[in-house]
Structures are given as structure tokens and as C-alpha cells.
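Only one protein chain is missing from this complex, and each of the others stays in its spot.
Per-chain residue numbering starts at 1, and chain names A, B and C are given in the order in which the chains are listed.
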Amino acid sequence: MSDVRIVAVGGYNAVGRNMTAVQIDRDIVILDMGIKLDRVQIHEDVETERMHSLDLIKIEAIPDDTVMTGIDGDVKAIVCTHGHLDHIGAIPKLAHRYNAPIIGTPFTMALISQLIAKEQRFKVKNELKILNAGETLDITDRIGVEFIKVQHSIPDTVFGVIHIPEGAILYASDFRFDRTPVLGETTDMERLRTLKNDRVLAMIVESTRVRVPGKTPSEQIAKDLLWDALLGTEESNSGVMVTTFASHIARVKSIVDAAEKMGRKPVLLGRSMDTYARTAMKMGIVDFPENLSICSDRKSRDAKLKDANKNRCDYLPVVTGHQGEPGAVLTRIAADDTPYKVEFGDKVMFSANVIPMPLNAANRSIVETKLRMKGARLYTNLHVSGHASREDHWELLRMVQPECIIPTHGDLSMTSDYAVLAEEAGYILGDNIHVLRNGQQLYLS
Amino acid sequence: MSDVRIVAVGGYNAVGRNMTAVQIDRDIVILDMGIKLDRVQIHEDVETERMHSLDLIKIEAIPDDTVMTGIDGDVKAIVCTHGHLDHIGAIPKLAHRYNAPIIGTPFTMALISQLIAKEQRFKVKNELKILNAGETLDITDRIGVEFIKVQHSIPDTVFGVIHIPEGAILYASDFRFDRTPVLGETTDMERLRTLKNDRVLAMIVESTRVRVPGKTPSEQIAKDLLWDALLGTEESNSGVMVTTFASHIARVKSIVDAAEKMGRKPVLLGRSMDTYARTAMKMGIVDFPENLSICSDRKSRDAKLKDANKNRCDYLPVVTGHQGEPGAVLTRIAADDTPYKVEFGDKVMFSANVIPMPLNAANRSIVETKLRMKGARLYTNLHVSGHASREDHWELLRMVQPECIIPTHGDLSMTSDYAVLAEEAGYILGDNIHVLRNGQQLYLS
Amino acid sequence: MSDVRIVAVGGYNAVGRNMTAVQIDRDIVILDMGIKLDRVQIHEDVETERMHSLDLIKIEAIPDDTVMTGIDGDVKAIVCTHGHLDHIGAIPKLAHRYNAPIIGTPFTMALISQLIAKEQRFKVKNELKILNAGETLDITDRIGVEFIKVQHSIPDTVFGVIHIPEGAILYASDFRFDRTPVLGETTDMERLRTLKNDRVLAMIVESTRVRVPGKTPSEQIAKDLLWDALLGTEESNSGVMVTTFASHIARVKSIVDAAEKMGRKPVLLGRSMDTYARTAMKMGIVDFPENLSICSDRKSRDAKLKDANKNRCDYLPVVTGHQGEPGAVLTRIAADDTPYKVEFGDKVMFSANVIPMPLNAANRSIVETKLRMKGARLYTNLHVSGHASREDHWELLRMVQPECIIPTHGDLSMTSDYAVLAEEAGYILGDNIHVLRNGQQLYLS
Partner (left out) sequence: MSDVRIVAVGGYNAVGRNMTAVQIDRDIVILDMGIKLDRVQIHEDVETERMHSLDLIKIEAIPDDTVMTGIDGDVKAIVCTHGHLDHIGAIPKLAHRYNAPIIGTPFTMALISQLIAKEQRFKVKNELKILNAGETLDITDRIGVEFIKVQHSIPDTVFGVIHIPEGAILYASDFRFDRTPVLGETTDMERLRTLKNDRVLAMIVESTRVRVPGKTPSEQIAKDLLWDALLGTEESNSGVMVTTFASHIARVKSIVDAAEKMGRKPVLLGRSMDTYARTAMKMGIVDFPENLSICSDRKSRDAKLKDANKNRCDYLPVVTGHQGEPGAVLTRIAADDTPYKVEFGDKVMFSANVIPMPLNAANRSIVETKLRMKGARLYTNLHVSGHASREDHWELLRMVQPECIIPTHGDLSMTSDYAVLAEEAGYILGDNIHVLRNGQQLYLS
């Protein structure tokens, strides 16, 4: 049997900066290479674009891949499973150290290309390879990488499966089982059902919301909540704006579609809104109506907001700033720093949770306070999570029947919670459930 | 102008035992007459059916209507707005003291009749009058009572409006604005929109969930969550049961309908399941499929559970016990006190929140612990509330434009929260917002 | 009887910017004139020293005293009960509008003088009058102001009593009943016990912690917790620093005294540490040992920290920054922005709670994260509150027997909580308990 080793590089001590390496004999496959943005945000005047990897490692913002120097073998591929920054954000800082192609689905690769283009310190020249969901790519004679379509909160998310002669290693981070998705196809349950026939030697699986009971609701529920708030109202002649995750194209689509029903013109405002929406449109992932405007730069944004301020019932602005991020459009609007003046009765809808970090809570609370002082009505949490809940995990676990489990994408309390779930399914901690910490390795016997 | 007085009898110091009296000159209309069950439950061996009113008043279980002796005038009507016990449960103990008819919608009146029949201490001989939603009944020459259709978590809920020559007094407790209800018609928004033309002198309004931001989701969302859990699963060959509020006929209907899609026979188990479902069926409020069984007495219940135990994929039991109540069906099943033996992988779905009282939390936690020890998979909180949230209240307030507001159905923290909402709409505490306490009165000038 | 009116200017809608006015016929006494700093902090680049009152009122940072224009009469005195900014911080912005002396205890007046000196927009030329605890000052022929010694978390705190021919109006904000204080005398219980003989017409009383059950522990408890942490340790050869409220001279004294027992030199670092400590020393309120250094400006602070860095077991730095305030000494140390380099095993002790605002939680969490990343050991919450708890309030209420009660120093949930406490003592909401909102008035009949 091949000598197989799992290296927990990042994402095992806290949510963020995900990176896992799988060594099969002398070949290595890297899975994800992300950043942990809150470790950047707590420092003043940090510009990641200009920073050196080692400094970012020191502040625990990117994975400490110096542990890879102790692994004997060659990296054959860097596989990214979706385009969120905690999965691809360290590519510009770390990928150039490895003589290996970067592999991802089309949307993910487009985002990676953009990141690389913005990087100012390092030149990342790795080959960029596209692999579609449902397809397999041979990395070496004996190693193939398969992508299985899943649903998450960004388009084109996949599970990665590393196939070796003896079986498969499943990398299942991040996902939800959405049986009625709003955009794109549902998770490929059929493939997941047959995966056990390939003998799953190990499953590396996210644990972020394993403690949440039951199932994660479908994105359709988020759409229904949003439409009910936008359309089911007695006061339809007020200003309304929505803020959500710019990368959550399905959500943005639901909002834009509501605008049509409301008889309003949808406008996407903010740099990241522009980036993600245009990329998704260009790739045919989403179809937006013709009357959608997208404003990125300050000038066009302010011009549009000026018009929206005068004719507030004609527009449905979709803006950045759901976490109260300094500089985001909603944050500026709340601070009266744009031509749009919030008026009594205007509705501001947050189609996003507060990401549970004190800094987000503070920024969000500041924005909410300012909006309320102007008389805005706030609708918060018109949202469902993109992460699997406890019973979703139960189903995946029972379907895939992995021989061993390595929970990731969480702090020790989350990975331990996954261990308890796995115990309920008959697994044994330390025997076939392995709770690793950043920098640790596991040999599969 | 008539001399109008609002008397806060019960429900102003804590959630439960609602009762408000409105005096117009020498005529009095009583609105609701409920019980506070948790004040009963904390005492051992209390059988309310045999207890005297004064003892129940002493333990704060029913409204202290001795305050009514200080009100000069005659009670002309006792109006009940829906059939929950916190609104009708004190009828058997207090109504006989008043020489006045009891007025309610058909379903509410059916439930009141049943309560009166079970009472063992007092003879309640008040006339029972049915008034349909959308209709008005003249109580005296100058006073009419109108029922406006609203949605809540029990069929046939209404707002009560007391019409007097000078205007209207709106009693808005309890409700939600459900624009896509699963059963029955939606809240009568059209009538609510015109109500302001009648000049609303006062609005007495529930405050239970005014602090919850945004809108209360539609019952359709609860149905979607339930169906997704029941139908969208990889493990369809396990035992499944659901527990919910027996009086929540729309919810029960959603579950029963899912059974058909699952190819399982629905069974309602438990005394209150029987009571509410049969009453609703008899009155044409709900249509259940022919294969629905309803088992109330222990013998038929156990026979059905014995069969369900053998053929666990053939049934979808809908049971009482969502709060872990001692003696309820789910509580007995968890304690292995029925022929149904919970097995590894069986699913138990709670289509109910935990009503926020420590005793419920304890009972529920005991049931959950026992079920988990047997290997059951728990789905909790497949539920949406029946009470309006902050922005629903905002809309009602702005639509109705009452001249003054009396929040009810809450403790002081809840009624105060309503006051803050009303301040946001321009009302002034102590001027046209009146936070009353049990036993207090307000003269409308 | 005199015509007496209470005007709730500020501090009735939220904690902060306290100001109450009492009108007796045509004479007015103002009680406190504070700022609400968190309303300043949420705005970027706000320099209060240069701002106009009306702008500060607009952002709800200082009391909206424009309500005073509607009150017919002359302000005869501005009485400040202690030196916290939420009680004196608006003096530089508002006091000059009133032709009246400012009255306070010696320590409070010293702090007010410093505030006035720093103000850059307005010239505050009001007469500054010192009144000692235990003394009474005649404001007019018929009105006297008495100061009653209480304990709080800053020296020289008093209750203000306005004596008029018909009785007394007690202003009881803020206080605790500390029967074993560490510094200064205990609350003057003897005077409080006799106060009822003067007939207390009204008591205006803080409500911040009325919901906390039991009694607030004595400052002695805080000292014991601190000494146990500082002296009762197995690792006495590490760096140790403490952060606490600079104005809490008793606490600072407890820390400085511990230094002597530890054989370390105490150092106070930070501008506000300097201000408050020197003021207290100058006034004979506290005695510090001769080896205490106080460093305020950056240069001397850094020199001292450089030395402390080399000889870390020789010093006990007492620093600002317990809320993670940007620019405070601990915040800079955590950011590696001083010559003191935190090392593995260094202890950082927080003798302060996190003031419950999201921004504080965020700032504090950032500082803690940075300190932990350097290996520091954190001791949090070596602290007791300076505010009365529920049973302390019960005792005050029963002792003073006021004819009516106006809770202040809180949001509506806090003032309502006080109302519930008063109800337990037999008072009646709306009758002799009056929950006011900013801008409202109450006539005493």
C-alpha cells in the first residue's frame, strides 16, 4: 500500500487560513491555501498586498507552510475547492514556493487569477488549470483528482477527491446539502452515494457548524425570507437597500430578481460587488436582467446614489458593508459620506449573519446605530448559512463511510464537536477519528 | 364624548393569563380571559379543574378580576380572540361571575365549550355567541364588536374592535402578518388599512416578540423547513416522528401532507392532538386525508405504536410532548413507556420552539437526553413563531394610526420594548403610550 | 406648596450624558452635565474639544438641553455629584449657557477645572464652588443643596439633596454601599437613615445595575482578588502589569500597595493615570509611597518601559488600556509599539470589566489576542462594580421612603427594572414611580 500522510497546515486551530497537504509516497497534493482576514484586520495599516509571507505567517494570517519543508516529496498540485478567501487568499503569498499547477473550477480559477494579478510582492507563475465539477484529472500516473459538485455560498464549489490505487481521500470543506438551490445544480448526491465503493480511506471534513442541530435550510428559504421582506410590506414607497456577501451570487440574484417584482431598478454598488458579479456573468454562471447597473468606482457609485436619493422608490441598491466594514458602501452611507441620505422609514436589509468576531460585532453595531439614528428600519439576518449542520454531516458520514475522519475548518471546540458526532456513528476518537492541530501530521496505516 | 377606560386585568406583568376590560360609560366589554399555566405547573398535585378561582388568583394562574369590583358598570360581553389557553383558559373559573355572553369565532367557541364542559367546580352558563371574522355584532345600542381576520398559530384568530360613536378601540393580541399562509386566509390587510378612518382611539397590542428584529416569517417557511427535513434525506428507511403544538392545525396539516409524499401513514397521537384535530375537521377548517388515524386513549395509542414499532417505515406519528411535558406521548416514548422502541437512526423532529421557561427547558432536555441515548437523530426548531416581530408591529402601528397605545401580553421589559418602538414612530411614553401593570386603569381623555 | 418639576434632560434613554433639572417655582437646579463617549467614538476623526454643542447634541453625545428653553425660570446652580465624564463631561460645552455657579466636592471640582481648561471652543466662566460632603449650601433663600458622602468608583462622590421648605429631593446617582472601603470613608448611612425625617418628596436614582441580584461587593473584595493574583503565585519572576480605571484611585492604591509587598517599584503610565493620580495626591485624597513613578508623556513613559523591559521583575506597571482603547498604553504595548516587549509567561491583569458596548468588546478582544500571541497570561475581571445592585437599592429605598421615585442612568429596560423593584416595595408605576424619557418633565403634585 502507498504511504499516505495527511498534513494539517492551516485551519485546524481556528476558522480561516485553510490548507491541508496529502502526501502519497513522494507525491504531494495541497488542498486549499487560504487567508485569515481577522488576523490582518486587528493590525493597523496592514496592506497585505505588499507584505512578505513570513510576516503574514507570523501574525497567523496565512498558513504556516514552513512545516512542508519537513515533508519529503514534491508538490504535484495545489487544489482549491472554492473561491472564498479563507480557501484561496494565500495563493499569492505561498503558491510560488511550489512548482505545481493550481487546479480549480472555472469560477474559482477566475478569482485566483484576479488575486494573483493584484499581488505586489510575489510573482506567482504556477500553471492555472481548470477542472470542472464532475471531472477527474490525473496528477501523476497513480494519482487523480476528482471534483464533486456541492452547494455552498459561492458558485462552483466542489469537494476534492484524491484517488490513489488503494482508494480515495475525500476533502469535504465547505458545503451544504441544498436540495432546492436557487442557482446552479444541487450537490451531486448520486456521486456521493457511490463514493464508498471507491473505499474512502480518509475524509477531511469541515466542522464549523457541526454543533448546530438539524439541517441547514436551503438557499430557497433565504430567498423566501428576502422576498417576503421586500415584497410583503405595507410601506412600499420608502427607500430600500440590501446588503449581502458579494461573492454569494445566488443571493445577489435573488435580490436582483425581487427588484423586478418591485418595479425598481437593481444596482450593485461596491468594488467587490462589481468583481464577483461581473466574473459570474462573464462565465455564464448567472443571468442578470438588462436594467441592472453595477458601480464600482467612487464616481459612478456616487452618481448613482445621487439619483437614487432623489428617486428613492425607483431603485433597489445592493451594497457591500454587511459586516460594517470600514470603507464599504453601507458604512459610508451610514456615516453620511455619500450623496444618499437615509430618511425616516427607509429600509435597510441585512442578508447576512454577523460573522462571529468581536470586531465585526462592533463595526456592525456602529453602522446599525447610525442608521437607526436617521430613522431607518432594519431587517437583519435574512439569511441562511452556507455550511452543513449536524444532521447534514451525519448523512455525509453515513453515505461515504470513510475509514478515518479528520475534521478541519474550526477551532478545537469545533473539531471536537465533529468527533462527538462521529462517535455517535460508531467511530472512535484517536482510532479512526483524528483531531489534528496546525502543523501536525497523520499517517494512514 | 363617552367616558372610556381601559382596565389592565391580566397579562401586563408577565406573558399569560390575558384579560383586559374596556369600560364605555356604564358598559363594559371584557377582552380575553386566560390562564397562565406555568404558575400551575410549579405546584405539585394541582388539579385546576377542581380549584376555586380565588386560589388560582392567589398563585397568579388566572387574572385577578377582583379589580373589576371597583369598576362601576355592567359587563355586556366577554370577547375571546382565539382559542389558546392564555386567552380562554380562565373562562371556566371567571365567566360565571359576569352576566354576559361569551363571544368568539366558531373554532374558538368550540374550544371554550369543551373547557366549560370539563370544569368541575363552577357552572358556566353564560350564553355562547359565535361571531365570524369580518363581521360585527352590536353589544348595546352604541357599542359594536367587530372581528378582523388575522393569522396566528391557531385557526380562526381575530383582532377584536370595539366600535363606539367616537371611534374604535383595537385589541390586537395575538397575530402575525402571514402573506402566504398554509391554512386559512391571510390577515385582512384591507380592513386594517381602512381602520384608521374609523379613528382608532386606542390600540391594545401584544408585545411578546417586539424585540425580535425584522418580520416573522410566513408559516410557509415552517412547512418548507419541515418538508425539507422529512423528504430531503438520505436515510428514508428509518423511523420518523414529529412533535408539534396540537392546536396549530396548519402545522399539523403540513406534517400530515408530508406523510403522503413520504408514502407513510400519518397518525395523530395524544389527547390534545385528538381534541384540536377533530374539532377543526368537524368545523371544516381542515381537510385531512382518509388514511389519517387519530388515537387519543392509551389503548388505541399503544396498539398503533406497537404496529408502528414493527413497521417503522410505514408510519409518520405526530405526537404531543414538544416541551417534554410529563405524560405526553413523546415523553412516554422517550421513557420506554410505550410499545414503540426508539432505535438507532430514528428521527425525532421538533416542530416547536422551547417555550422560554426553565421548567420547559428542563423537561425538554430530559426527553432529548433519553432519545439521544437510544440513538435517535434530533431535528429541533423546525418552526416559526406565531407572533409579530418588530417590523410587523411597525407596519400595524403605522397603518392603524391609533391615538394611544397600550402594549400588553408581556412583562414590563416587553411592554417597554414596545414603547421604544412606538417612540420611533413619534409616540411619547406617558402621553400617548401607556405602559400599564396588572390592576391598573387608563382613562382615555 | 412650591411648584416642583423634574426635567429629565439626559441619561434616561441610555447610560451616559446624565443631566437632570429640578425646578422649584422659578428657580432651577441642574444636577450633573455629562457626556456619552461611545456616541463620540463611533464617528471617525471627531475631536470633541473643538466641536460645537449643537453638533454634539445631534450625535447624542451630550444632553439635549434645548429642552431647558421651555422651562420658565433661572438656573441657580449646576451641581455635579462626582467626577466621571458621564456626569461632568458636558460642562465645557453647556455650562456657559447658564448664569449659575458649578458646585461639587473638591476632587470633582478639580477635575471640572481641568476639563474647562482643555476646552477649545467655548469659554466657561461660571463660578466654581466647592461643597464638602456632609455640608449644605444655600442656593437661594428657600433652596439648599446638601452633599451626602457615598462610595463609588471615584473619590469624593456624593448624593445631592435639594432642600426646599416642603421637603427634600434626593439625587442618588451613582453609588454603592461599601461598608469596608479601601479608601475614604464609607457611605454616610447615618445621614441616609435620618433623611426620611426631612420628607423626601422625590428620589432620582440610578438604575444601571438594579437587575443584578444581591449586593455589590465591597472594594475590599476587589483588593483581595488583586492581591491574591499578584502575591499568591508560583511564578513570581515574570513580568506583571495591571490595567485599571485611572480615576479609580482606591483601586490604583490597592495595586500600588501590592507592589511594595511584591518588592517591585510601582509605575503609573498613561496620561489619564497621571491626571487623576496627581490630582488625588495634591488634594490629600491618597498617599502613595515615595518610590512611585508617574509617567505621562511618551518620552518618559518609553524610558521607563525600556528599563522595565530589561528588569521586568523590578517593576509593577499600572497602565491605561483596560478597554483596549486605541492609543492607551496597554494597547500600544500589545501592538509592540513601546520598548516593553511582552514575553512568554508575563502576566497582564485587568482590574476592570469590559464596559458592555460592542466597540469595547472588539478593542479589548484585539488587545487580548495580541497579548496571548506573545505568550502573556491574562487575568481578567479582578474587579467589583461601583454601582449598587438590587438589594442595595432595596435598602436605600426602604431607608429613604421617598414619596415618588424617578429612576435614571439607564435605558428603558433599566429604569423599568427599577420600577419592578419599587413595585416590590409597594410603589405603583405611573402613580409614584415615574419612568421618564429624555426631554420629559414631571410635576410633583
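Convention: a contact is a pair of C-beta atoms (placed from the backbone, for glycine too) under 8 Å apart; a residue touches a chain by one contact, two chains touch by 3 or more.
This one's a predicted model, so the numbers in the text were calculated from it and none came from an experiment.
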{"item": "Where the missing chain makes contact, among the chains that are shown", "value": "A, B, C"}
{"item": "Identified contact with the non-displayed chain, of B:Thr66, B:Thr136 or B:Thr369", "value": "B:Thr369"}
{"item": "Contact residue for the chain not shown (choose from C:Tyr12, C:Tyr276, C:Tyr379 or C:Tyr427)", "value": "C:Tyr379"}
{"item": "Where the missing chain touches chain A, by residue", "value": "412-413, 416-417, 419-420, 423, 428-430, 434-437, 440"}
{"item": "Residue numbers in chain C that touch the chain omitted from display", "value": "177, 179-180, 189, 193, 213-215, 217-218, 220-221, 224-225, 228-229, 232-235, 375, 377-382, 391, 394-395, 398-399, 424"}
{"item": "Chain B residues touching the omitted chain (full complex)", "value": "42-44, 59-60, 335, 358-359, 361-366, 369-370, 373"}
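The rule is simple: only the chains that are shown with their structure count from here on.
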{"item": "Chain contact graph, described as a line, ring, star, complete graph or other shape", "value": "complete"}
{"item": "Chain A and chain B, separation of their C-alpha mean positions in angstrom", "value": "41"}
{"item": "Approximate Å spacing (C-alpha centroids) for the pair chain B, chain C", "value": "47"}
